[in-house]
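As you look at this complex, bear in mind that one protein chain is not there, while each of the others sits in place.
For subunit A:
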């Protein structure tokens, strides 16, 4: 009887895992099998033509890369600084607990809310207009809670004995954090940052009202211009286009590129983590 129960348990657990892997496999197979045929060098390097029915997705790739870059510039310094404050300086108190709980809750807010907030704050109140800057800052806000949380976790894993080692030598707390704690926590922080950014790069809702455009006919270096982005481009091609059947292969191609981009970022994160693990 006990043995039977054991077998049943094993089957349920193993079955659930297989089901998840299977679903992922089906999605990837569907996208890659239909998308790879439309991918070519031209697809990656040229502009869309003939009302999006031909050509490539070059401006969308560049848009997503620049957007992620702006997000990084904004979210990483603030996020890491905030985590350092919370983990290294803040004394445990009701206020710190409230701050920490608020940050955890921010991570659970639907991304469309961030989009509307970005519209109200950056586009209108701060007069940045619908632009890549507004969209990048909005994505930055969305990323902040994740970066703060993962950075704080990475800092928590640094044993206190290491901080005591330099403090006991008459080194200040700031120097200890800068020279010992942060370098040691860097791989963990990087992993969190990259995973967060790869998630931000795939978001559509936060950029919807803040700066993304269906089509632009030239990439400009100005941060106040609208831009094209892969997730939004995919959304338009797959649901909003007049010639929906005709652009379907392009949509699959776009999806493939987006997934490859995110996978690349994630692989870098896994590599950093793996390298760090083998070093210890």
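Rule of thumb we're sticking to: contacts are C-beta pairs under 8 Å (C-beta built on N, C-alpha and C of every residue); 3 or more make two chains touch, one makes a residue touch a chain; residues count from 1.
Basically, contacts and distances are computed from a predicted model.
The listed choices are "Tat (Twin-arginine translocation) pathway signal sequence", "Ion-translocating oxidoreductase complex subunit D", "Phosphate ABC transporter ATP-binding protein (PhoT family)" or "Cytochrome bc1 complex cytochrome c subunit"; the UniProt protein name belonging to the chain that is not shown reads "Phosphate ABC transporter ATP-binding protein (PhoT family)". Summary of contacts with the chain left out: across A:92, A:108 or A:218, the touching residue is A:92. For the chain missing from the display, the contacting residue among A:20, A:95, A:126 or A:162 is A:162, taking the whole complex into account.
Where subunit A meets the chain that is not shown, the touching residues are 91-92, 159, 161-172, 175, 179-180, 183-184.
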